[in-house]
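All protein chains of the complex are present and in place, except for one that has been dropped.
Each chain gets a letter, A and B, in the order it is written, and its residues are counted from 1.
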Amino acid sequence: MPNIKKIQKKLSKEYGDKVQVTFENDIIRLTGELDNWDDVFAACSMAATKNSKIHVVNDIKFTGDKIPPMRVPSLVDTTLEGKTPDVLVIGGGISGCAIARELSKWNIDVMLIEKNADFAMGASGANDGEVHVGFDLSKGSLKQKYVLLGNHMYDKLCSDLSVPFRREGQYALFTQSWLFLPVLFFCIWRKYHDGVTDTHFLTRRKILKAEPTFDRRIRFGVYNHSAGVVCPYGLTIAYAENAVENGAEAYLNTAVLSIDTDDNGVITAVNTNRGTIKPKIVVNAAGVFADDIAEMANDRFYSIHPRRGTNSIQDRKSAKIIDTIASVQHIDLKQQSKSHTKGGGLMRTVHDNILAGPDAVECYAKEDTATHPESIKVTYDKQKGTVPLASERDIITYFTGVRAPTFEEDFVIEWGRNCGNLFHCGGIQSPGLTAAPAFALDIEMMIVERLSKMMTVEKKTKWQPKRQAVPVLKDMSPAKRAALIAKNPDYGVIICRCEEISKGEIIDALNRPLCPPTVDAIKKRIRPGMGRCQGGFCSPLVTKIIAEHEHCTLSDVKKSSAEAVICYGETKGGDTE
Amino acid sequence: MIRTCDVLVIGGGPAGLAAAIAADKEGAKVILIERESRLGGILKQCIHDGFGLVRFKEKLSGPEYAERFIDEFKSRGIEAKTLTFVTSVERISTGFKATVVSREGVEVIETKSLILATGCRERTSKQVFIHGTRPSGVFTAGTAQHFTNLLGQLPTKRCVILGSGDIGLIMARRLTLEGAKVLGVYEVKPTPSGLTRNIHQCLNDFDIPLHLSHTVTRVFGQDRLEAVEVAKVDDKMRAIPGTEEIIECDALILSVGLIPENEIAETLEVQIDGRTKGPRCDASLMTTVPGIFSCGNALHVNDLVDYVSESGETAGKNAAHFALGTERVLVDIKPNENILYIVPQTLDINKKNDDVVVYFRSKEVFNKATFRIIADGKIVFEKKYAFLRPPEMEKIVADFSKFNLREYSKITAEVEVDAK
Partner (left out) sequence: MNLVCITCPRGCTVNIEKVGDDWKVSGNSCNKGREFAINEMTKPMRTICSTVKTTFSDAPVLPCRVSADIPKDKIFDVMKEINKVVVDKPIGRGDVIIKNALDLGVDVISTSDLLSQI
């Protein structure tokens, strides 16, 4: 039971009469008006208790700017009109795709919808791909529970789904000697209290011997060997593909516009731009929009505060500077910093690029994935202290994702409090990628249990957990490669010179289930355009291959969404558009 | 099956073609590898004229220039493997072993010498730190040129061009002719990067404004690009706050520099010159690894294709005569601070060096300057220039044969400025 008077006192001290707090139905609701988003965030954070199940709901009117509405695809049709799936999963990020895949074990109709033109277009796509060990998390939170479980699942999962994954280990590095004892005690506490058993406390000498590229100013560090790296969008797409291969339905460009509930608070219909769906159970895995979906179902008992983070990717040429995950930690006692993972870490990705980041910036626009020069600066200022050879000059690209935390900074994984057939999988942020495989299994069981009360639910006899990926020819032996080319000569035609991707692989990707015929979708799946020329050479060629495969004109091929036109049609003669 | 040859040329653009022809003329058995389906390299899409003025005394378009070489290449019966990609090259005792893939499968070719004619690639928007959203409509000039000239597709109706490099200027005219509106060309430097004639015939002729000391700082638009932000820059090329301006357009086309492609060279531990971003070579255009030669835009970015072909011929001729075990004694040619770069970077003093072709660029625009090569205090070559401009590469021929070069010799190249 939160002390509302105390909270109001703190708020009044800071913001006068601009912000009010009430407590009703187990919800701490903040109302009022503020014109600065940092103040909105600070006010709500003031009222929140970390990891609490009693959430802060932010109803403070932000007057500083217009908050952009959710972007909705231009597509309007009736494809989904009247469909009655047993389970409707909203959101094609790592959570939604993992849940759909686990549910596909059962003889139930599972439908996955995603409003963007592809899967993994939110935080799952702009993720750094770290598989965490949970070293920074304390017992009692859902994050901590699922990160430990999820981490252990990764080897088998990625082998089943043919997704690149490596356990590379992770270093937390310290330059301040006075932290030696506190960190040592912290390690022991984590090990015996929180179950993070693979922690090693290392001296400077040992670290620099193992990792000669690290900054010489390091005094000591903590190493967790079970930390890993995965291709985050690769895993998300693999989950979606495997779900569909096992009978689930999945629809892109499908946004939830409103939800109808009956007098008992039960969802009767979900209205989308592609028709009205009447599911038995709805799973809310809508990422940054999870609270908006909850609101539509009259079940908003938490708020998401968007927090963007930018990652930079370096040319593979610089891969040798680090082959693990590392970040230098600096504790400033004077500065009571509430910042989360500022400046992020440095790691080698599964594709042998160096990734630096992410930073963390609170923002009000949930889909604001624009990048800013300060992000790169913050990240590199910090990461040069991890590995001095890290250099902005080796950057080939950078991108921003928006995290979806609640003010309590824990996951929300539970049935609706007001809405009987809505399951919330909200507040999923770092280490959401690591945790998703584990919480998807729990959610699967909770949904099956609930569904069993409404219908007969049985396991499929022929569930196929293994997914075949598009072959990666550049990693094959010459003999194996030659054998594949003999079968399909297109495997011998290299289209992307930086990543060595053949025409055959591009056509394979287009033939996979759920692959939108766009340049970005191909890039995400098999990487043409991910290299140092960033598609300069290959994007026209990929565009042409897609057009041939889809029997459409070149100008019909898009970068991602329907509006992301690449070319406006023929320069002359004939083409009248 | 392992194929063998004397000279393996990687790249079938103007440099590779010239190299292959020159090596064939010397009697070598040559194989040329080209990753695309047709020979000609980037010239296939450079349909504008102005090529070949030095060599053919004619104004040819890119395809015409390339096809003259292709015709000779074919009439000589030189073997070209097109749609073939080199996946790796290793050193072996007899030279080099290249593994290539094509529709025929995986093949190994052993060669005595290797010519890297791999051209260059364009710097991208992220390499010049443009921020904002990630819409479609951000193209490098070469990509826009590919869409327009090879695929016949219009990549923009209304665009801003960043960078006044020659390809950017050429594309400004090209897109205008095809019906697009080019709102302006923005150049971060206080002077244009492209040739003066291109400023005139590509921009001035079509009333396209050139904004010097300006850059694009941000792009807007979720799906297709909707606008860009441009700003004035200070003398350190940093955007000046308060000078930002939003320009509505559907594309940003970048002509912000070319980088020699030397991925294969790097795997073979060829030393790369930090100034040219190409391999360090001697006068025969042999790199620091014996048997590996470099030419064309992989060696350094040229502004005239005539010099690309010329360097290809030099590399081809010398590669044909390369014999394993020949001792080289390399002495550096050290450029002074007014020189952006110089090629070759070294001389093999065991050679005669009586007609060394030297290419150089000045670091800044200089009016009235003297270029000089000095060996052990003696002037080997001297030439006065009315002006030197970084975008315009200079070529001279120097005779070192009378200077009795030794391994401890000091060779310097200098540009002395008479007036700035």
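Assume a contact is a pair of C-beta atoms (placed from the backbone, for glycine too) under 8 Å apart; a residue touches a chain by one contact, two chains touch by 3 or more.
All values derive from a computational prediction rather than experimental measurement.
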Options B:149, B:164 or B:215, residue touching the unrepresented chain: B:149
Options B:199, B:251, B:268 or B:411, residue touching the unrepresented chain: B:199
Selected from B:86, B:285 or B:304 as touching the chain missing from the view: B:304
Absent-chain contact - pick from B:26, B:49, B:72 or B:382: B:49
For subunit A, residues in touch with the removed chain: 570-574
Residues from subunit B at the interface with the omitted partner, ascending: 38, 44, 47-50, 53, 59-64, 67, 148-152, 177-178, 195-197, 199-201, 205, 303-304, 392
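To be clear about the criterion, only the chains that are shown with their structure count from here on.
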Where subunit A and subunit B are represented by their mean Cα positions, the distance between them in whole Å: 41
Interface residues, subunit A side, partner subunit B - complex: 71, 317, 367, 369-373, 376, 392, 395-399, 473-474, 478-479, 481-482, 485-486, 489-490, 492-494, 497, 500, 502, 532-537, 539-540, 543-544, 554-555, 558-572
For the subunit B and subunit A complex, residues of the former touching the latter: 35, 83, 85, 87, 99, 101-106, 108, 121-122, 124-127, 129, 131-137, 140, 142-143, 146-148, 150-157, 178-179, 218, 222-224, 266
